[in-house]
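Showing just some of the chains, left in place.
The first chain written gets the first letter, and so on, giving A and B; residue counts start at 1 in each chain.
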């Protein structure tokens, strides 16, 4: 099933540059793994914000939760998930 | 998977009593079928309101949607669904 995932990054602006870069690189790497596993299907930036909107696919909400908390930035992310129902037009 | 379903009934107060009773009886009958099918697991009233909170189980959000719109009151219900993730303590 598919989920719409809105994620605001609350990493404090005072975080040292190296720490921030290290986290970003690790985040990117893990996101790539989730893409290859078919869990992360699309990702957009919310213009002007340190935030993303993603389209995910997972077996159920618990599997999605595990994928999301596997992201290195997870402790600083404020995440809202919306379960999407298949539309009859797409059956 | 389980869902928390909050449902406000917006049937206008001016609805004739017979129409209202007819809808309520049909609603109750359909709800009983959903209980027997294991889709509706628990139902509570929100005290003071013409509203309920329900715990539902369905294969996915589309199956839940079909169950909810099968309720005779559906055209007047303002429904909010929250997908629940199994908690590790309950595995």
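In the analysis below, a contact is a pair of C-beta atoms (placed from the backbone, for glycine too) under 8 Å apart; a residue touches a chain by one contact, two chains touch by 3 or more.
What you see is a predicted model; the values in this text were computed from it and never measured.
Q: Report the copy count for the entire assembly; 2 chains are displayed in place.
A: Number of identical chains in the whole complex: 10.
As a working rule, only the chains that are shown with their structure count from here on.
Q: Considering the complex alone, what residue numbers of subunit B touch subunit A?
A: Spelled out, the residues of subunit B in touch with subunit A are 1, 3, 60-62, 64-65, 81, 83-86.
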